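Please find one structure pasted underneath; my questions will follow.
Complex shown without one protein chain; remaining protein chains in place.
For clarity, chains are labelled A and B in written order, and residue numbers in each chain start from 1.
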Amino acid sequence: MDKKKKKLSPLARFRGFIQAGATLLTNLHLPNFAKGTLYQGGGKYVCVPGLNCYSCPGAAGACPVGAFQAVVGSSKFRFSYYITGILILFGVLLGRFICGFLCPFGWFQELLHKIPSPKLSTKKLKPLRYLKYAVLLVMVVALPLLAVNELGMGDPFFCKYLCPQGVLEGAIPLSLTNAGIRAALGKLFTWKACILLAVIVGSVVFYRPFCKWLCPLGAFYALLNKVSLFQMRVDTHKCVSCGACAKACKMDVDITKTPNHAECIRCGMCMKACPTDAIQYKFGLGDQSNTETTKE
Amino acid sequence: MKLNRVTALLLSLVLAFSLAACGQGASSASSAAASSAAAESKTEEQLLAEENEILSANDALWEKVFASMDKNVTETTISANYGDFLLSAVEKAKDQFSDEEYKALTADAEKIRAIEEQIAALAPAEDAASSAAAQGNAFPKFEGSDLEGNPVDNSLFAGNAFTVVNFWFNGCKPCVEELDDLNALNEKVKAQGGEVIGINTETLDGNQQGIDAAKKLLETTGASYRNIYFASGSEAGKFALNIMAFPTTYVFDRDGNVVGEPLLGGIDKEENLAALQKNIDAALAKDSAK
């Protein structure tokens, strides 16, 4: 107890910097923003962990959701083992830690949430969480696979009709520097700009609305959150059941009941709120969520 | 918490600044290009004016020189450095002048020769065409072939009143979906002396896999217009690989110059077809005005 507040993990303490660094690394090719071109190097063979449009001028890698749909929607393949494999590895190793620390769009929503305004709780909107699984199944997997033309080519439905990150990182910066792209902006752009605007306004009043309700990548990582090597541990000996953690959680999770809940993005707000330092990050095989011993 | 806010603010500022910097960078670059172009043409004019000044200073003497040389002027002497040409003329008419007059004339001619060299050092006129190509205003010189292996080069443009060039690749759904529309367009514009050409970026360098896939797609969509490829390392290859949005459709005139703004998006959409038609009409008007 005497070491109070000293034990807060540096991960949680410097989360903002890690998010900024991850966003910069995934969009490393900054001069391309001015040139209005895309990076075309080997990095684009691999996908990045977070939701980051590969049509962003700065993007250093492929978007996992976009890449999955591109493979499924191509005439050559009907499923992407390559991307699924990468996502399983990301998910089992880190789970939704990716959402909390590495995803550029998650960070974007968090920054918007810092804008002063009345903040609304999402606790009563919990059923909307299941929407993102439907987005994953229908828009990312089923429609690109099944709604194909005579040549077996499908559209990336999530990218085309829903993803606000594509407008934010792709359409807007490219149309600023490229007159041809500006001329090509049509109804689809208007629709998706409205979605982006809704997400922006929503992010100011709610905490990470897109992550909670719509993001198919978040849905995939959520499925693996329970088994991810990166996990939360609640020290039952230290816990005084004060409920401060559940109150602090902006993803509406009670960590003492479900330490590795599908919605937990490992942001560490509960750790900061805990008066007894009972909550910790753990990384390793097996279940480390509840302590029987305090041995390390 | 506070730290977070500060970093957030800082980062958003950095973002805002970098965006602003982008805008400025682009505009200042283009204005710099414009002003340097202006400086170039001005210098050439100035230099020519200087030459005239030199000649008019010794007007009477030069009149004599010009009068003497009528007979010996040939095409070859004129195309050489004007200073050299004057020097030789003065040399030939030497006996008509006093020593002092001769010295003044040769000095003038030497000066003019130096100025001529300066003018020659400026971008020669024929470079203007290739720099237009570098800026993407004209299709670069190329030697390639169609997907059947028949050789194709720039003469392709001269043979048509206008040429519609569509850039595509095999994995591009909107590109593949407009292939039949492009074929219909090709049939339609044949009567107007136009042609539709496809360039599939996956067939560059004669990539056999890409060619096979492209042929299959063209066949299934019933497209029979010419598709061509060339070396990816050539100027034309760079032109094609610089295109990043697909499909992109250009209209070129008889000289291989771009007409209007290239169209992004498939012409299976009505508004896109209308935009392309505008470029075609402009190219036709330009061609018939010649």
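What to note about this one:
One rule holds for everything that comes next: a contact is a pair of C-beta atoms (placed from the backbone, for glycine too) under 8 Å apart; a residue touches a chain by one contact, two chains touch by 3 or more.
Criterion: contacts and distances are computed from a predicted model.
The chain not displayed here is annotated in its UniProt record as "CD1871A family CXXC motif-containing protein", chosen from "Septum site-determining protein MinD", "CD1871A family CXXC motif-containing protein", "Polar amino acid ABC transporter inner membrane subunit" or "NusG domain II-containing protein". Considering the complete complex, the chain that is not shown touches A, B.
Residue A:53 is the one among A:20, A:34 or A:53 that touches the chain missing from this view. Only one of the listed residues, B:101, B:180 or B:202, touches the absent chain: B:202. Across A:8, A:92 or A:151, the residue that sits in touch with the chain not pictured is A:92.
Check A:14, A:133, A:191 or A:281 against the missing chain and you find that the one touching it is A:191. Chain B residues in contact with the hidden partner, per the touch definition given at the top, are 169, 171-174, 202, 244-246, 264-266, 269, 272. Chain A meets the missing chain through residues 38-40, 44-47, 53-55, 59, 61-63, 66-67, 70-71, 74, 76-77, 80-89, 91-93, 155-156, 159-160, 163, 166-167, 169-171, 174-175, 181, 184-186, 188-189, 191-193, 224, 227, 229, 285-287.
FYI, only the chains that are shown with their structure count from here on.
Mean C-alpha positions place chain A and chain B at a centre distance of 46 Å. Of all residues in chain B, those touching chain A in their complex are 3-5, 7-8, 11-12, 18-19, 21-23, 25-26, 171, 173, 176-177, 217, 220-221, 242, 244-245, 248, 261-265, 271, 275. Those residues of chain A that touch chain B in the complex are listed here as 15-17, 20, 30, 33-34, 37-38, 70, 73-74, 111, 114, 149-151, 153-155, 176-181, 183-184, 186.
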